[in-house]
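Of the protein chains in this complex, all but one are displayed in their positions.
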Amino acid sequence: MRKTLLLILGILAMSGLSAGCGKDSPNTLTVLNYGKYIESEVLDMFEEETGIKVEYEEYITPENMYTKYKAGAIDYDLICTSDYMIEKLISEGEVLEMDYSHIPLSENLDKAYFDFSKSFDPQNKYTLPYFFGTVGILYNKEMVDESKAASWDVLWDKEYAGKIIMADSVRDSFMVAQKRLGYSLNITDDGQLREAQNLLIEQKPLVYSYLVDEAQDEMIAENAAMAVVYSGEAGLALEYNDKLAFSVPKEGSNMWIDSWFMPKSAKHIENAEKFLNFLCRKDIARLNFDYVYYATPNNRVKESLDKKLQENTTVFPPTETLENCEVFKSLDDEATMRYNLYWKEIKSAD
Amino acid sequence: MRNLRRQLLAGPYILWMAGFILLPTLMILYYAFTTTSGHFSLLNVSSITFSVHLKSLVLSLKLALACTLICLALSYPLAMILNKLKSKSQGLIVFIFILPMWMNFMLRILAWRMLLSNNGVINSLLGILGLPGLDILNTPKAVVFCMVYDFLPFMVLPIYNAMARIQKDVIEAAKDLGAGNVTIFFKIIVPLTMSGVISGIIMVFVPALTSFAVSDLLGGGKVLLIGNVIEQAFMQEYNWNLGSGLSVVLMVFVIASMALMNARGDEGGGTFT
Partner (left out) sequence: MMKKSAERIYLLVIFLFLYLPIMVLVVLSFNDSKAKVVWGGFTLRWYRELFSNSAIMEAFCTTIFISLASALLATLLGTLAALGIDAMRKRGKAIMLGATNIPLLNADIVTGISMMLLFVRFTRLGFGTVLIAHITFNIPYVILNVLPKLKQGSRTTYEAALDLGATPLYAFYKITWPQILPGVLSGFLMAMTMSLDDFSVTYFTKGAGINTLSTMIYTEMRKGIRPEMYALSTILFLIALVLLLFINFRPAARKERAA
């Protein structure tokens, strides 16, 4: 009997403990964002200032986001993702129009990026730019020569077998092969796609691992010689390890812009607008910039940075680099399936 | 009458099973045999014959088999040694083997990643000793390593329990009748622990065959198991019909391997107890 009593007491104590942590509030905002794409403190601050509970969910690749959203299992209020995915969702009628007058601080954002967004949001009705950047090679200067890192060819160099990290994302990986072959990023021709696939299969034995967000830490820890990463990841890595450097290869690369949009499933529009406005506030945008380290479209933040950082070409890609870059376009279902299948074949190749 | 009333106590459970076991199974079957537009199709299930899918299934079977065999080879002598210990220290020793199981599954994977990475603990130690480094992270080997670590207790415990149940007098009697150690081992210990071995094999083989997290985190995206293919169909490609089709195939494999094991041993012997 004493044993039962003890057990019950234990259970009561533990449920008391767990009840203490539960805080329920009906006033919520469900946000879906890339991993490592917001300073967590920002979420706490927003909750504290507005009393709105943020249900924050992360994903790894845009394809991952698309699935999570389309599953319809969760009513997201606000999603941040990349250009081509937004284009796809807009064409499917999944995006709500945004009322910018409810987001007064969106004025802080540079007009140039709204113009740029026209490539996927032609009338600037649906999206609010968040960060932008390029894709390139983050390499260790002690292991890789600067001249070599200026071309995608280095990722096929046998000298670095077992020391190469590739992107674990369909479009980004194909992009590398496509640019090396001199093709567009948006090809759907089966022959060309097969060519790119063969190139990636040929590369696989040299690859240490396929990663997305972990690549940065692996490079800082010097577990690999080079990695295909987004520019911001590289910018941050350089701060931690000065043996590292970043290059956007001469064959060209991908330039992307990530933006916020409200999907059709949004139930808390007002909260979403408050959140977007909050993100545009100078101090908040600065916090996010310091954490994320991608180029920010927020003029107030850019002005507040010291000169050296403003001229940092890793974080803020110069125009000549950008001119050499191409933007992803959304693909039709058949092409998407083909990319997915070919990617899976690469992953299972020996 | 009384009996019938007592049977009714199982009512809530039966309803629960109907709602949360039977219905979901029907859902997965429905998705498996239809296309996105809802028409009947065998394509999702038959797509297991695609070279990509077949390759990943074969790799999963290989790794699961390797993992099960290693676990068995490690566990059997271990259980024998544990069983021979004085009963006083036995509780403590068994306790030592259960303890790592109570650490979170994910943290155990994390530990192996730290041990095996290029500049990880093992390689640093090897470097100090002047030995060549070990390049096994992001290969199937690392996945097997970690799975053995994760599932070893599931093999040790049932075998140990079966051994503990063997009456000492049976062995004494055999000795008195002149049986040697080898005879005792093969004629008495092995047959009497078979039920434990079989439940151990099932408890290791099934999770090893269907795991996707270990290969995800230790395979560096290069080890594509059938679990990963299914997970990706659901989480990346938005192709639930394909994912369900492959899940059904996997389910059949699990059931078949279990039936095979159960046919070998008598009743299967229960799981843990």
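Which chain is which? They are A and B, in the order written, and residues in each are numbered from 1.
Keep in mind that, in the parts below, contacts are C-beta pairs under 8 Å (C-beta built on N, C-alpha and C of every residue); 3 or more make two chains touch, one makes a residue touch a chain.
This is a predicted model, so every value here is computed, not measured.
Partners of the chain left out, restricted to shown chains and counted across the full complex, are A, B. Note on the undisplayed chain: of the listed residues A:Asp110, A:Asp213 or A:Glu251, the one touching it is A:Asp213. Touch with the chain omitted from the figure is made, among A:Asn27, A:Ser91 or A:Asn241, by A:Asn241. Within the set B:Gly11, B:Pro132 or B:Gly178, the residue that contacts the chain not displayed is B:Gly11.
Considering the full assembly, B:Leu107 is the residue among B:Leu107, B:Leu129, B:Leu177 or B:Leu260 that touches the omitted chain. In the full complex, the hidden chain is touched by chain B at residues 2-3, 6-14, 16-17, 20-21, 23-25, 27-28, 31, 74, 77-78, 81, 84, 91, 93, 95-115, 117, 119-121, 124, 149, 152, 202, 206-207, 209-213, 216-217, 227, 230-231, 234, 240, 243-244, 247, 250-251, 254-255, 258, 270-273. Although one chain is not shown, part of chain A still touches it, namely residues 2-4, 7, 11, 14-15, 17-22, 30-32, 35-36, 40, 44, 54-58, 60, 71-76, 212-214, 216-218, 220-222, 240-241.
By definition in this document, only the chains that are shown with their structure count from here on.
One inter-chain figure worth recording: chain A and chain B are separated by 35 Å, centre to centre, where each centre is the mean of the chain's CA atoms. Of all residues in chain B, only 51-52, 55-56, 59, 117-119, 135, 137-138, 220-222, 224, 229, 232, 234-239 touch chain A in the complex they form.
Of all residues in chain A, those touching chain B in their complex are 61, 63-64, 66-68, 70-71, 162, 166, 168, 204, 207-211, 218, 221-224, 337, 340-341, 344-345, 347-348.
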